[in-house]
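With one protein chain held back, the other chains of the complex are shown just where they sit.
On to subunit A.
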Amino acid sequence: MADTQSAVSEQVPQDGADQASETARMNMIQAINSAMDVMMARDAGVVVMGEDVGYFGGVFRATAGLQKKYGKTRVFDTPITECGIIGVAVGMGAYGLRPVPEIQFADYIYPALDQLVSEAARLRYRSSGEFTAPITVRSPFGGGIFGGQTHSQSPEGLFTHMSGIKTVIPSTPYDAKGLLIAAIEDNDPTIFFEPKRIYNGPFNGHWDRPAENWSKHPAGAVPEGYYKIPLGKANVVREGQAVTMLAYGTMVHVCAQVVADTGVDAEIIDLRTLVPLDIETIEASVKKTGRCLIVHEATRTAGFGAELSALVQERCFYHLEAPVERVTGFDTPYPHSLEWAYFPGPVRIGQALKKILKD
């Protein structure tokens, strides 16, 4: 899968990176763990909390070793109550801490929606800045793991619709660490969705081929120290002339593989942050290519792809040579045995590319 790997290019550390820092091979879990480790060492206000995150180190091992290193008052297990986890985090933020709560699966974030939407997102606005909620909610999301209905969902559209919340989704270990550090430092509440399908390797959508891991991938080389990737900046993963592909998370790698498989000269943009969105990069690309394909796992209707499609149509109308297309999850709950029929994989994306290039 060399094509896929080279498509997601190596990054140059930005924004205050510790240049002397050693680089290590990390998978996405290790990179996320490293980001929290770095931030806990730098800022005594950073606390990590959630179900099973403390002694056990998290069901995905994202917080392994942190409690031992920083103590129980900074890394602690919580009762199984998502509204409590986020509500308590908001109160800790009001005191002056910088909480990093974990919701074990994005599918279980709904009990916390009131605290996220009515409280965290509005606290700065409704108090005219007297109180803020500098919290970063980490949550594994997305499908492709036979997770069925409640371990596969992609609810990013719920949060991008809510003013006052930032939504961030990394696609590589390098990005995951840099973006998570930026999110934790950010003074606004941030939802940090981690595509669990690519925790261990860059899944290319070919579920019937051997799984890859991050060990040979360029973006699996991660500085051990502090660096950050600014929120609101997309990454042009592959430059191209024929069509712009907008994706994030797992779908960045699937898109890259489809491009490698089909030989289409597509420009692939990894959005990385959905709100605030890097509209300049999108606009410049679509104006260059004249075509746009949007890919996400989340269900289609009123998904984030609809917003992207509307923005591209409004801003690039006179440059468009074909209708903006969307390849997304279907408007159904996420199925178990029919996973690969549901998942927007290489076949569906390939067909959409063909269609959009035909016009």
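Please note the rule applied: contacts are C-beta pairs under 8 Å (C-beta built on N, C-alpha and C of every residue); 3 or more make two chains touch, one makes a residue touch a chain; residues count from 1.
Methods note: contacts and distances are computed from a predicted model.
Asker: With one chain of the assembly withheld, which option in "2-oxoisovalerate dehydrogenase subunit alpha", "Light-independent protochlorophyllide reductase subunit B", "Electron transfer flavoprotein subunit beta" or "Thioredoxin" matches that chain's UniProt protein name?
Answerer: UniProt protein name of the non-displayed chain: "2-oxoisovalerate dehydrogenase subunit alpha".
Asker: Out of A:Asn33, A:Gln67 or A:Gln115, point to the residue that touches the absent chain in the complete complex.
Answerer: Answering carefully, the residue with contact to the hidden chain is A:Gln115.
Asker: Decide which residue listed in A:Thr23, A:Thr81, A:Asn213 or A:Gln351 touches the omitted chain of the complex.
Answerer: Looking across A:Thr23, A:Thr81, A:Asn213 or A:Gln351, the contact with the absent chain belongs to A:Thr81.
Asker: Of the residues listed, A:Thr150, A:Ser163 or A:Gln351, which one is in contact with the missing chain?
Answerer: A:Ser163
Asker: Have a look at A:Phe56, A:Tyr125 or A:Phe146 and name the one touching the chain we're not showing.
Answerer: If we include the chain that is not displayed, A:Tyr125 is the one touching it.
Asker: With the missing chain put back, one of A:Gly91, A:Gly148, A:Pro218 or A:Gly290 would touch it. Which one?
Answerer: A:Gly91
Asker: Touching the absent chain: which residues on subunit A qualify?
Answerer: 47, 73-74, 76, 78-79, 81, 83-84, 86-97, 99, 111, 114-115, 118-119, 122-132, 163-164, 166, 186-188, 232, 275-277, 279
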